[in-house]
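Everything below concerns the one structure shown next.
Omission of a single protein chain aside, the complex is shown with its protein chains in their original locations.
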Amino acid sequence: MNSRTFSWTDVLFLIEAARWTLLLSAIAFAGGGVIGLATALARTGPSRLLRSLASIYVEVIQGIPLLALLFLSYYGIGILGINVSPVLAASLALVLNAGAFLGEAWRGCIEAVPRTQWEASASLALTRPQQLRYVILPQAVRLAVPPTVGLMVQIVKATSLASVIGFVELSRAGQMLNNATFKPFLIFAVVGAIYFACCYPLSKLSGRLERSGNGSRSPVKGF
Amino acid sequence: MAVVRLSKVSKAYGTHQVLREVSFELEKGRMLALIGRSGSGKSTLLRCMNGLETIEGGEIEMAGHKITQGSVSLRALRQDVGIVFQQYNLFPHLTVERNVTLAPDVVKGMARDEARALARRVLAQVGLESKIDAYPDQLSGGQQQRVAIARSLAMAPKVMLFDEVTSALDPELTGEVLKVMEDLARGGMTMILVTHEMAFARRVADTVGFMHHGRLWEFGTPEQVMNKPATPELEGFLGAVL
Partner (left out) sequence: MSYQLQFGSVLANLDELLDGAATTLWMGAATILLGSVLGIVLAILRTSGPALCRRLIDGYVEIVRNTPFLVQLFFIFFGLPSIGIRLLPIEAALLALVFNLGGYATEIVRAGIESIHPGQIEAGLSLGLSRWRIYRHVVIVPALERVYPALSSQSVLALLGTSVVSQISVVELTAVGNTIQSATYRAFEVYIVITVLYLGLAFASRGAFWLIGLAAFSRRRRLGARA
């Protein structure tokens, strides 16, 4: 095998690939956010059936490896007769995965709003959707910001597993580059550094929000 | 004409009977003060009258709305029956104005200008017009409780319930809240309060009910109930608190 050297062009190649990592992360977060909100509302809601379904969903997703979910999604879409594209399979699996983790975190935030806020708004004749929209969710959102930013880090990292079903994002690009250049130490260090550059600011932000958010209840506008 | 009518209201938490066949009637414009030891069922009774607790027997009629153990139209009931809580329970993320106008806006569909004018009016009634743009955590406990009263008033209730509304306040702040309540009573509001303020109950209320072990043990004018207790239980209670 003839290997070539690792150059700046290769770093650019990795950064290009990182855009796919970020795109896939955005899809997972957006789709997972919708499912997560539905899950959190179902788990805190009055319907026993929806509560059970949502909690089964969370338990199952949190009880299987993301890798297995990716394979299931990839081959499952395949047997439906749809032409399997890795990006579709990866998106489906990551959305389902993110939905469970976000749903569980947000359920906790909704439950952390004092019960007396439900009582006060109920006694003013608000309907349940009105209570959620005007009283409960605005308060839950504030509590949810730090854990949500923390989960975004998990989502970005999770997209690396999409490489195993052939989606060319950052990790896959690193493997391809390694096959061409045989500089694994350098390449995976650079790949890791790019992930770190994406995730570290989010981790720091999450930590800071958590510390600043806890004590004060002063009006924070703009959410 | 009775605007509040309870007949044989009962409730249990598991095997613990908290309310036993409570019955009474209250005329429009009257103030009833419920007194008794903690755990006697008086707060539970009050919460039943707003549908925050369910009842297992008997019937409650509040301003024409019936509550039984079956289905109740809580929304209609709650538009006519307001409640003020011990811990104020203001919405911490909303301004004083929005706390007051939220229900008129989303429940009654009141226009924005009209709602703002309403907020000014009810806040003036509790002496807090100047705090209309403040957030709850910028107010003292007494001020927060007055906002809570204004919030309830904004729905133009026919009956108002007060659940130990001064118990969480420092003694020097209870006066301003009691004064607002006294003004309301003068204005003809029908009020039921659970209270430990015996002097206030004696002076302002026109009916006093003594709750004991889930029963309405004695019921009558302040004069009857507080000066001439008919039972040793009430005598013992009054002896302990006065």
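Letters A and B name the chains as they come in the text, with residue numbers starting at 1 for each one.
Everything below uses one rule, namely that a contact is a pair of C-beta atoms (placed from the backbone, for glycine too) under 8 Å apart; a residue touches a chain by one contact, two chains touch by 3 or more.
None of the values given here were measured: they were computed from a predicted structure.
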Chains shown that the absent chain touches, full complex: A
Absent-chain contact - pick from A:12, A:67 or A:112: A:67
Absent-chain interface as seen on chain A, which is shown: 60, 62-69, 71-72, 75-76, 78-81, 153, 157-158, 160-161, 163-164, 171, 174-175, 178, 183-189, 191-192, 195-196, 199-200, 203
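Assume only the chains that are shown with their structure count from here on.
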Length of the line joining the C-alpha centres of chain A and chain B, rounded to whole Å: 46
Chain B-touching residues of chain A, taken from the complex the two chains share: 116-117, 119-127, 130, 134-135, 138-139, 142, 217-219
Contact set on chain B toward chain A in their complex: 50, 52, 74-76, 78-79, 82-83, 85, 87, 89-93, 102-103, 106-107, 135, 137, 151-152, 155
